[in-house]
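Please see the structure below; I have some questions.
Excluded from the complex is one protein chain; the other protein chains are retained at their positions.
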Amino acid sequence: MRGELTAQRQEAILIRRKSCNLSEIVKRFGGELIGRGSVRISRIGTLESAQAGDITFLSQSRYLPQLAKTRASAVIIGPEARDATHLPRIVSGNPYAYFAGISEYFNPPAAVKSGIHRSAAVEKTARVPRSASVGACAVIGKNVRLGARVVIGAGCVVGDDVTIGEGTRLHANVTIYHHCHIGARCLVHSGVVIGADGFGIVKEGGVWKKIPQIGRVLIGDDVEIGANTTIDRGAIDDTIIEDGVKLDNQIQIGHNVHIGAHTAIAACVGIAGSAKIGKHCALGGASMIYGHITIVDRVNVSAGTLIMKSLLQAGTYTGVYPFSSHQRWLKNAAHLRQLDKLADKIRELEHRLAAPKRKQS
Amino acid sequence: MRGELTAQRQEAILIRRKSCNLSEIVKRFGGELIGRGSVRISRIGTLESAQAGDITFLSQSRYLPQLAKTRASAVIIGPEARDATHLPRIVSGNPYAYFAGISEYFNPPAAVKSGIHRSAAVEKTARVPRSASVGACAVIGKNVRLGARVVIGAGCVVGDDVTIGEGTRLHANVTIYHHCHIGARCLVHSGVVIGADGFGIVKEGGVWKKIPQIGRVLIGDDVEIGANTTIDRGAIDDTIIEDGVKLDNQIQIGHNVHIGAHTAIAACVGIAGSAKIGKHCALGGASMIYGHITIVDRVNVSAGTLIMKSLLQAGTYTGVYPFSSHQRWLKNAAHLRQLDKLADKIRELEHRLAAPKRKQS
Partner (left out) sequence: MRGELTAQRQEAILIRRKSCNLSEIVKRFGGELIGRGSVRISRIGTLESAQAGDITFLSQSRYLPQLAKTRASAVIIGPEARDATHLPRIVSGNPYAYFAGISEYFNPPAAVKSGIHRSAAVEKTARVPRSASVGACAVIGKNVRLGARVVIGAGCVVGDDVTIGEGTRLHANVTIYHHCHIGARCLVHSGVVIGADGFGIVKEGGVWKKIPQIGRVLIGDDVEIGANTTIDRGAIDDTIIEDGVKLDNQIQIGHNVHIGAHTAIAACVGIAGSAKIGKHCALGGASMIYGHITIVDRVNVSAGTLIMKSLLQAGTYTGVYPFSSHQRWLKNAAHLRQLDKLADKIRELEHRLAAPKRKQS
C-alpha cells in the first residue's frame, strides 16, 4: 500500500510545487541568512522526512540529534543553535512560527469556487454574497447573512437568522443552529455542532422537565473549531467564545460558558455549563471543568485533570493518577481507599512515641 | 462585535415578544402572588441580565446577593425567600420548574412547516404523515414509519425500517441506522448517531474478526439526546433507553446497554457494552461505566469517576484525583506509587513500638 501512495503523493506535490531560493525567503519573511542563499527550496519537511529541496526547522534542542542526520537543504533555527549545523540556515527568534509562515506560503489552501452549488437549498431571504461559496447539498436557512468569501462546505446546515463573518470557512457537514453568530476568518471543521440546546432540565413530580434554551452562541473572530466539537447555546443569556480561541476536536462546551480570547483547548475537553475561562489559558487534552466556576487568565490545566473549584491564580494545575504496571497499581490502589486509616495510625504512633517522652521529662 | 449583536438580539426579541401581566401568569401557572399583579412581563431573564419587563427567578439561596441587585420587574421565589425582596413576586414550591413553564410560554419553539422538502430523498415505501416535516437533503429509507408531527431535520439520514413516534424531532444531520425505534416526543440533536455497530470483535489467528451486530436500538418516549451522542445497536439482543431518559452531548452508549427510565446523564459519559443502569440515576459529566455491570436505581456517579464494579445500593459514588498546583501534585504523586511501602513502614513501626512493650510486660 505504502509504495503506491508515496508515488501518488510525489505527484500531488509536483503539481502544487512552488520554488524559490533561500535569499528570497529571507527577503519575504525576515531572519538572518547563514550560508548559501542560492539554494533552491520547493517544499517544507520535518527533520526526519525532509529531502533535498526541502527546508526544515529545529524548535527544541532535544531534536539536535535529528538535525545532524537531516537530508534537508536548509533549516530554520533559533539563535542559540546558530552554529549547530553546517547547512544553509535562517536564524529566527521563533523558528516554529517562522516555519508556519513559510509553510503557508508553500502550501496555500486550495482555492474554492465561489457560487451556490445547484444541489444546495438556500432560503430566499438568505444573503449570500457573490464571493461566497455554498457547497453541494448544503442548506441555508431564512435570514442567514454570510460575509464576503465565506465558504459553506458540502452538507452543512446553517439555521435561520445565523450570521457568519467574512472569510470564515465551514468544512463539510457542520451544523449551526438558529440565531447563532460566527465571526470573521474562523475555521470550523466537519461534524461540529454549534447552538444545540444546553442540558437544562429540572425535576418535577419525579420526571424531568425541559428548560427552554433561548440564548445563542456568539463566536468571535479568528476562532478555529476542531472536528465533532459541540458548543451549546445559552439557556437564557448567551454562550460566548472570544476572539482568537483555538479549539481542538471533540470538545464539549456547555451552555453559558464564556471562554476568554486566545485561550487554546486540546481535544476531548469538557466544560460544564456557566463556567468562565479566562484569556490566554491552556487546557490540556481530556481535562474537565466543572460548571459555574471561574478560571482566571493564564491558567494551564494539565491533561486529564478535573477542575472542581474556581482557579483564581494564574499557574499550572494537575490532578491525575500516575499510571504504573497493573500489578503495582493493584498493590497501591487498595491503600488509597484507606488513606484516612493510614493517617490515623501515624497520628497514633506519634502519640505513643510522644507519651513516653512526656513521662521521661 | 458585541454591540451590534446585542442590537440584533433586541430586534429578534421584539419580534417574538408576547406580553402579559403577573396576575395572568399566576392564573395560568399557579403560585402565590405578592405585590402588584398589574406589572407587565414580556420576557424571562437571569437575575443578572434581566431588564425592566422581565421576570426572573431565585432557585438557590446563594444567589440572594444578585437578587438584591436585579433590574427585573418580577421574580419567582421559594416560600423560604418570600420576604427576601420587595419586587412583585410569585411564590412557588419549585421556582426553577415554575420558571421552565413560563419560559416555554414566552419562548415557544419556532413552528416547522410540514411537508417534504423537494431536495429530500424519501423511499416510496416510507410512511410520512401529512403533519410531518422532512427537511432539505434529508434521506428516508424503505418502510420507515413516521408518527404525526414528526420533524426530520435537514441532512438527516433515517435507515430502512426505522419507526419514529409522534411529535419527535430530529435536528439537522442526525443519523439513524436501520430497524431502530425512537418513541414519541423525543428530541434528538445534531450529529447524533443511533444504531451504529457495537464494538464486537474476537481474535482468531492473530487478527480481529467482526461479530455481526444484529440487535437494534429501542428508545422510549420523552427522551432527549444531546449533540454528537452515539448509541450503538445491540450485538444480538437490543440496546434499550427507557422513557424520560435525558442524555447530554457526546455520550457514548455501547451495545446492549440498558438505561432505566428518568435517568439523566451529563456530557462526555461513556457506558461500555451490556452495562445496566437503573431508573432515576444521575451520571456526572465524563464519568465512565464498565461493561457488564449493574447499577441499581437512584445511584449518583460523580463527574470524572470510573465505575468498575456493580453498584447495588443507591447513593453517591466518587473516585477522582483531587487537583492541586502542579508542584504539589508532583510532590504527592510520587508517593502514590509507593503507598504499599508507606503502609509497610507504618506496620513495621507499629510492630517495633509494640515489641518493647511486650518485653516490658
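Going in written order, the chains are labelled A and B, and every chain counts its residues from 1.
Definition applied: contacts are C-beta pairs under 8 Å (C-beta built on N, C-alpha and C of every residue); 3 or more make two chains touch, one makes a residue touch a chain.
Since the model is a prediction, treat every value here as computed from it, not as a measurement.
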item: Residue touching the undisplayed chain, where the options are B:Asn94, B:Ser133 or B:Asn228; value: B:Asn228
item: Contact residue for the chain not shown (choose from B:Gly183, B:Gly226 or B:Gly278); value: B:Gly183
item: Among A:Val26, A:Leu64, A:Val296 or A:Ala333, residue touching the chain not depicted; value: A:Ala333
item: Where the missing chain touches chain A, by residue; value: 1-2, 5, 8-9, 12, 44-46, 48-49, 94, 96-97, 99-101, 103-104, 107, 109-110, 117, 119, 135-137, 153-155, 171-173, 187, 189-191, 222, 224, 226-228, 244, 246, 248-250, 262, 264, 266-268, 280, 285-286, 303-304, 320-326, 329-330, 333-334, 336-340, 342-343, 346, 349-350, 353
item: Absent chain, residues of chain B that touch it; value: 119, 121, 137, 139, 155, 157, 159-161, 163, 173, 175, 177-179, 181, 183, 191, 193, 196-197, 199-204, 206-212, 214, 216, 218, 220-221, 228, 230, 232, 236-237, 250, 252, 254, 268, 270, 272, 288, 290, 301-302, 305-308, 315-322, 324, 328, 331-332, 335-336, 339, 342, 345-346, 349, 352-353
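As a convention for this text, only the chains that are shown with their structure count from here on.
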item: Distance from the mean Cα position of chain B to that of chain A, given in whole angstrom; value: 25
